[in-house]
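This report concerns only the one structure given below.
For this view, one protein chain was removed and the others were kept in their places.
On to chain A.
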């Protein structure tokens, strides 16, 4: 027995040493300091997106570090849903990234909790320029007088379609067409003998329903943070899509679930789909089929009720380096080189300097032409209250269950209202 070779005293000393060592490990593990000591400031930057975006952003960060040798940028990124889970945990621990990608839907949610840096002060101090933004985008991050985000790119909702399938069915997509025209077109394409469904079942896309509601003088959310429609409204909207889905004109729920993570249109299941215009870049990578962008159907033959939404950069209210964060955002939004590198990856650049620096080609040129064609129709964005993201996720999930035949329309509508109201109420 080896223990016999030690006395208890010596053992005690060793144990004590082991304990001290263990505690020491714990202590050093917890207290990761950020002081680098050489006068350099380190800021943390994180965003959501796929690998292609990460590669582009890394290039722009290098450029920034070259221009600002006293600032070091630590980066990390994840996919959209994971990004926010991670962000929530970090922010709750008082350790949010200094600067991060944000979008309009989250400004109120995190602004209400005082997590976002009000960039007005930095703009006044001259660290961040708010000049040279397109279409009044410098106001996009303005929430109740606080500047909680600065847009890097903007995009708008679009109708995607397969021009060949539409031509074969004898349908032309033109400005001012109506929802009736759209559903009739989907039916024609489907009955035209091809293998494609007429359209993807997008009844579950909050942003599309928002446009429909706006065309009818309502909106998804009201200014006082409530749902802007009734159960009857939603039953009508979902019911209309269901009716066409049951007639086999739209992609069945099961097929579109199986196609994920591809969209139904990029999985070559359907001939049309509604989503943000910059998705054309992604779809071009997923399918060989040529896709075009067309106008959103209207209710009155005129109004699409579209608006620009944007990806933004926000700062953390708890950052130790607000000045450097502002300089970083300024560089990322205005520098022409950054514009050239990023292209339309995050939507069309928000400043004219970056917009002019990049010559769009291929699918990017299509997006540019589309945004130009709708630029005169743009209206102010629907306000997104705190909890908008939860409501959006519920909207998507619950209609999908209807499409899968797992629940009845009445139950689904009730469930959505109960989930959304509890998310908006808190």
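Heads up, the rule we're going with is that contacts are C-beta pairs under 8 Å (C-beta built on N, C-alpha and C of every residue); 3 or more make two chains touch, one makes a residue touch a chain; residues count from 1.
Everything below uses one rule, namely that contacts and distances are computed from a predicted model.
Novice: Can you pick, from "Signal recognition particle protein", "Chaperone modulator CbpM", "Cobalamin biosynthesis protein CbiM" or "ABC-type transporter, integral membrane subunit", the UniProt protein name of the chain not displayed?
Specialist: "ABC-type transporter, integral membrane subunit"
Novice: Touching the hidden chain in the complete assembly: which of A:137, A:259 or A:363 does that?
Specialist: Checking each option in A:137, A:259 or A:363, the one touching the absent chain turns out to be A:259.
Novice: Among A:43, A:61, A:115 or A:363, which residue is in touch with the absent chain?
Specialist: A:115
Novice: Consider the whole complex, including the chain that is not shown, and state which of A:41, A:91, A:265 or A:388 touches that chain.
Specialist: Of the candidates A:41, A:91, A:265 or A:388, A:91 is in touch with the missing chain.
Novice: To test your reading of the contact rule: which positions on chain A touch the chain that is missing from view?
Specialist: Interface residues of chain A facing the absent chain: 1, 3-12, 15-16, 18-19, 22-23, 26, 79-82, 84-85, 88-89, 91-92, 113, 115, 253-255, 257-261, 390, 393, 396-397, 400-401, 404, 406, 415, 423, 426.
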